[in-house]
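My questions will all concern the structure given below.
Here the complex is missing a single protein chain, while all its other protein chains stay put.
The block that comes next holds chain A.
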Amino acid sequence: MILQRPTPHGGTGMADLFTVRDLHLSLPDLNARPLFGAAPRIDILKGLNLTIPAGQVTGIVGESGSGKSTLGRCLIRLLEPTGGQIDFDGTDITHLGPARLAPMRRDLQMIFQDPMSSLNPRHTVGRIVADPLRVNGIDSAEARALEALDRVQLGRDFAGRYPHQLSGGQRQRVGIARAIALNPRFILCDEIVSGLDVSTQAQIMVLLENLVAEMKLTMAFISHDLSVIRRLCDTVVVLRAGEIVEQGPTPQVFDTPAHPYTAELRAAIPLPEIDAGWLHNPA
């Protein structure tokens, strides 16, 4: 069952940066390799339809294994879909090869869950942020990197430090600085606050909100945490087992979930308040 609802800007002239139609992704099932012939394939994404409006934050939520990261990686074409179509700003990028993708890479940025594994431990923070600018032939890479460090409120002093000298929250700020320095048209955030302490998570969320507002970023924000999605995202897509069960404007999906799975996810969140019935009342 797919419940589609109009997005807040649907049909009002607000352009969609991405249009995704009937997106399929399957992989060979290496656990079930037969003696002869091709391995059977497992369907990971099973025909997704969605749009990502420009200038908005689209939340992608679902339990682990539901296909959130796979969808994200298809959008920025780290994975090639096995069916359907992805249009980015009017261009069909579904099967573009590396040469055609190269000039688009700058516009398709990603921030990772684990900043430590995505930051070169031997490079300074300044170099980590400036390198992608240089690779993309952007003038005054250094100056722009410093500017980005200011924007994420680390400050220029951090340019000389190394990743291991930073806290988890500071590393995540470096990851954000590296992505926004390129001024990309799209940023994919994959569980970027999930590993952080609540106080750090709150700080990073406030920072993201400000950046989204100031820089008019278009983002897909993947999270398994509905409460975090509720705060940041304009629209939300709910995934279950490789299918979209519900999508629409965030307040609407939260306040009146149309699909029981969305309601179940919401009910499972332990709010920080005493509620003797929560443990035992069914969702």
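Annotations
Everything below uses one rule, namely that a contact is a pair of C-beta atoms (placed from the backbone, for glycine too) under 8 Å apart; a residue touches a chain by one contact, two chains touch by 3 or more; residues count from 1.
Heads up, the rule we're going with is that contacts and distances are computed from a predicted model.
Of the names listed as "Xylose transport system permease protein XylH", "ABC transporter ATP-binding protein", "Hydrogenase maturation factor HypA" or "protein-glutamate methylesterase", the one that matches the UniProt record for the absent chain is "ABC transporter ATP-binding protein". In the complete assembly, the contact with the undisplayed chain comes from A:D197, out of A:D29, A:D197 or A:E214.
Only one residue from A:S140, A:Q165, A:S227 or A:T256 touches the chain missing from this view: A:S227.
The chain not displayed touches chain A at residues 63-64, 197-203, 205-206, 224-231, 254, 264-266, 268-275, 278-280.
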